[in-house]
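One protein chain omitted, others in place.
Moving on, here comes subunit A:
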Amino acid sequence: MPEKFDCIVVGAGPAGTACAYELAKAGVNVLLLERGEYPGSKNVMGGVLYRKMMEDIIPEFYKEAPLERPIVEQRFMLMDKESAVTFSYKGLEWGREPYNNFTVLRAKFDQWFAEKAVEQGALLVCETVALECIVENGRVVGVRTDRPDGEVYADVVVLADGVNSLLAKQLGFHREWRPDEVALATMEILKLDKKVIEERFNLEPGQGCTIELLGDATKGILGTGFLYTNKDTLSIGVGTLLSGLIKHKIKPYELLEYVKNHPMIRPYLQGSEPVEYLAHLIPEGGYHSMPKVVGDGVLVVGDAAQLVNAIHREGSNMAMTSGRLAAETIIMAKTYNDFSESMLDHYRLKLMESFIVQDLKKYKDATHHFDAFPQYFERYIPLLNRAASHMFTVDGASKWEKQRKIWRDLGSMKEKLKLARDVFKAWEVMK
């Protein structure tokens, strides 16, 4: 006789583990299934973990969690081939409690987080792949795994199975993602001495810095590169929409090699040794791509629900909050012993009210806009670099002359109008 739990959570990433943690803490009998050898073994992200949403689940987690460095500086580099315009904010308030965010290595962090859920009473089973939901009379009643006697039942199943969510797809909650709804990120972890990292990035011992790379880092393809400081490693990567890679016929690892050898980036990496290579899909379809997230006996959280804010590189925080909201809904549903879609729809409503869907709505057209109009990355970032170069090069020409030169560089009147229109449109989709 297969076992029945109150709840099965499929996937021990930030969303699934947050959900299992909250459920177990409330005394719900929860099974957390993970396909990897251990939680985190298959999970990838650039590496920024936001403090607030994690603290909503485990207060003062930063006192014991395996974190790399608290971020005190966030830089943005708008890159051309041999130049970059850089914006940065550095604030020492981010270097002390309560902190803003941290770099993490997911293989370590996810394992720790899952252990915390186990301490609360969640049952974690690894190396087990959930193949499909068991559906009876239109209701999800359990999951079928790849193991012998692999069926297990529950009142409610939470799908935290990541970007491709085969289980949600099987239920007809979403179709196959289009290439312009998912980004492919590739990254490397490079070993570098602690002290060298701190000197190179102008950091106090233990503090960290993130650099987002726009423009030539992705050869003008819509996407971003990133360079983050860990304890004694650097994380460098690039993520671009799959559609961009297809259009430009470029392979993801070529792009990663390109950014690693970029003259603006290479000096940061000098002397480092690659220790790991990772790649993963990121759901970047945003608000328009959000699938159905609730059904009879089933909820969808995290990447599986396309909860990523590509503009602000936020995802794991949204995942955790969605997991927490799903858990709150399940705890409520349990008191009524009603796991129907109409009861569980409470989760969807909470999601809509939260910062998650608010932020996704704010930027709902941004990715599509920049994807449809490549001139932002292809033309305007180089233009900005040239303008800065003209303005700051002291060569005897007067500043008036320089401004005229920059103005000429903007092109014909028609092109200038287009630029003005594009700036306005960009403001429209981002505001």
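Basically, a residue touches a chain if its C-beta (ideal position, glycine included) is under 8 Å from a C-beta of that chain, and two chains touch if they have at least 3 such contacts; residues count from 1.
Here, contacts and distances are computed from a predicted model.
The listed options are "Biotin transport system ATP-binding protein", "Glycosyltransferase family 2 protein", "Electron transfer flavoprotein small subunit" or "ABC transporter permease", and the UniProt record of the chain not shown names that protein "Electron transfer flavoprotein small subunit".
Within the full complex, the residue among A:E151, A:D409 or A:E428 touching the omitted chain is A:E151. Residue-wise, the contact with the chain that is not shown comes from A:L123, picked out of A:L123, A:I311, A:M332 or A:A426.
In the full complex, subunit A contacts the hidden chain through residues 2-3, 31, 123-125, 127-128, 145, 147-152.
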